[in-house]
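Yeah, one chain of the complex is gone here, protein chain that is, but the others are all in their spots.
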Amino acid sequence: MNPLTQCLLVSGALFGIGLAAILVRRNAIMALLGLELMLNAGSLNFIAFWRFRPDAEPMGGVVFVLFALAIAAAEAAVGLALIVAIYRHFHSTNLDEMDRLKG
Amino acid sequence: MQSDFFTLVCWGVMAAAAIAMMMRRPVHAVLVFVVSLVGLAVIYLQLRAEFVAFAQILISVGAVAILVVFTLLLTRNGGAEAELKRTAGSAIVGLAMAGLVMGCIGICVLASSAVETSGAVTPATVRQIGEALMTQYILPLEVLGLLLTAALMGAVILAMDPARRHNERKP
Partner (left out) sequence: MQTILAVTDPEFWIVNLGAWLTGWFEPAWRPWIQALLQAAALVGGFATLFAVTTILERKGLGRIQNRPGPNRVGPFGLLQPAADGIKMLTKEDIVPARADKIVHFLAPIVMLAPVTLAFAVIPYGREMTPMPLDAGLLFFFAVGAGSELAAFMAGWSSRNKYSLLGAIRAIAQMISFELPLVLSTVAVVMMAGSLSLVEIARRQAEYVSFVPQWHILTPWGLAGFLTFFTAALAESNRSPFDLPEGESEIIGGFMTEYSGFKYAIFFMAEYFGMFAVSSLAVVLFLGAWSAPLPGLQFIPSYVWFGIKLMGLLFVFIWLRGTLPRLRADQLMSFCWKLLLPMALINIGVAAGWHYSRDWSFPAAWGCRWFLGLAGVGLPFMGLAWGLRRRRGWGPRVYRYAE
């Protein structure tokens, strides 16, 4: 198994684990952790291809991953602010209890 | 480069991620998740992307994990009381779906002819990344600045205490 395949399999496994966290866990913060894991798995994919298959754009993979990291941080910030605001309303972070659109 | 250490780190990252998602208390889950992110940074270092590895530690551990921890403190969720009403059926379906996605990705990867091309490794020095960001990718960089500003303002307003917001409306 060459290193590229190994990296891609790890990335796929991390993506699956993140997806499982989002689907199974009922706590909003745990779901957000799963989302972060999925984003990082995608970044690993980009770096693996940047390293093992150099193509016409020499810095494409690295720059994309930097942007993805920044966007992941911004999305985590906004998501967590949303969770705090929702907690103030529903007094719980259980995703099953947030079933009303009107407060 | 293909060595036992690399395989060990890969298994460590997957194990840490799996354990983090299974932990009952969110605080423990965040701490184990940080371990898996640091392992991912070590993988980036092995793949000769040093800038990305250090940026990953700075952003993921220094910002995202701290944010999650602060939210746990603000929502009094360290005890994980919110998990008790889960049914076993939905958990099994969720795991099955995730397993299906993982299986599909695995089959695609293993069946493909993705072979590493033995070309020269382009070293990603900081100077080259900076030049690429400032010449070729300048537009995404500026848009990212706008996005981060919007996210900052949005997060502050969303998490603001509603009582203080009413007080600020008074002249």
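For clarity, chains are labelled A and B in written order, and residue numbers in each chain start from 1.
In this section, a contact is a pair of C-beta atoms (placed from the backbone, for glycine too) under 8 Å apart; a residue touches a chain by one contact, two chains touch by 3 or more.
Here the structure is a predicted model, which is why all the values come from computation and not from measurement.
Although it is not drawn, the missing chain touches B when the whole complex is taken into account. Only one of B:Ala20, B:Leu40, B:Ala55 or B:Ala151 touches the absent chain when the whole complex is considered: B:Ala55. Mapped onto chain B, contacts with the missing chain fall at residues 27-28, 31, 34, 50-51, 54-55, 57-58, 61-63, 65-66, 69-70, 73, 78, 125-127.
Operating definition for what follows: only the chains that are shown with their structure count from here on.
Between chain A and chain B, the centres computed from C-alpha atoms are 5 Å apart.
Residues of chain B touching chain A in their complex: 1-2, 6-7, 10, 13-14, 17-18, 20-21, 26, 29-30, 33, 36-37, 40, 43-44, 47-49, 51-52, 55-56, 59-60, 63-64, 67-68, 70-72, 74-75, 77, 80, 82-83, 85-86, 90-91, 93-95, 97-99, 101-102, 105-106, 109-110, 114-117, 119-122, 124, 128-129, 132-133, 136-137, 140, 144, 147-148, 151-152, 154-156, 158-159, 162. Within the complex formed with chain B, the chain A residues making contact are 2-10, 12-21, 23-27, 29-30, 32-34, 36-37, 40, 43-44, 47-48, 50-54, 57-59, 62-63, 65-67, 69-78, 80-85, 87-88, 92-94, 96.
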